[in-house]
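Quick one: structure below, then a few questions.
Just one protein chain is left out here, and the rest sit where they should.
Here is chain A:
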Amino acid sequence: MVSSSTDTQEVLMEIRNVDKAFGGVKAVDNVSMDLRAGIITTLVGPNGAGKTTLFNLITGELTKDSGTIKWLGQPINRIKPFKAARAGILRTFQDLRLFNEMSVEENVLTSVEANSVPAPMTKSQRTARSEKVEYALNRAGLFSKRNIRAKDLAYAERKFLSMARVMATDARLWLLDEPASGLDPNSYEKFLEILREEVKQGVTVCIIEHNLDIVIGISDRIAFLDRGKLLADDEPQTVLNDPELRAIYFGERT
């Protein structure tokens, strides 16, 4: 096989032989892969393939049974979610988990403030913080709705708020769990545009996505998971044209 063009990118995260079982079910089965800087890696695979579980293992929401994960060359095997966030690894949730009773602006603001105890801020820090919040709200098209409670937003707006929370931060790696699912075509065009722009500015993205149009539209690389096993991790065309993987993806497996 010819080596892919993305193989030359710097490795931000190195995942090696990671296992996780729930009872007798192997949710993630000996998965090894790299997340490379400045590109979009898409995790695809049928329901129950272990995609979200892999995110949970990376951020420390769940603990691995075995295997190692390195972030910027350092092992982060027993990391706690809040420390993963502070190290620059942020994630969104499939069910969004917005701060529902808080305003749109507060949702973004609190995501930028990663300290536990209020720390005194200089004026320039304060300005920088407001600029980040404003930037994210504008990008997500929510600036005019910044004072509305998160739970009062429409569905698509809620999805964009979930993105805005991540956009406002300085995180290097975004783990996005089905951020575009259920979006109308207009909204997901806008979503793709945001994502491309942010990646251009240096963010690295790993995204779980089911919609093939979106997968084709954004992926620099595709990792294919099925029943916890990583079946492929390659250029989009290579993965998408593999008849066996297509059969699994479209449920034609016997």
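A few points about this structure:
Note that in this section contacts are C-beta pairs under 8 Å (C-beta built on N, C-alpha and C of every residue); 3 or more make two chains touch, one makes a residue touch a chain; residues count from 1.
The working rule: contacts and distances are computed from a predicted model.
The complex includes a chain that is not drawn, and of the options "TonB-dependent receptor", "Biopolymer transport protein ExbD", "Branched-chain amino acid ABC transporter permease" or "RNA polymerase sigma70" the UniProt name matching it is "Branched-chain amino acid ABC transporter permease". In the complete complex, the residue from A:152, A:184, A:197 or A:213 that touches the missing chain is A:152. Residue in contact with the omitted chain (choice from A:113, A:184 or A:197): A:113.
For chain A, the residues in touch with the chain missing from this view are 59, 61, 80-82, 85-86, 90-91, 93, 97-102, 106, 109-111, 113-118, 148-149, 151-155, 165, 169.
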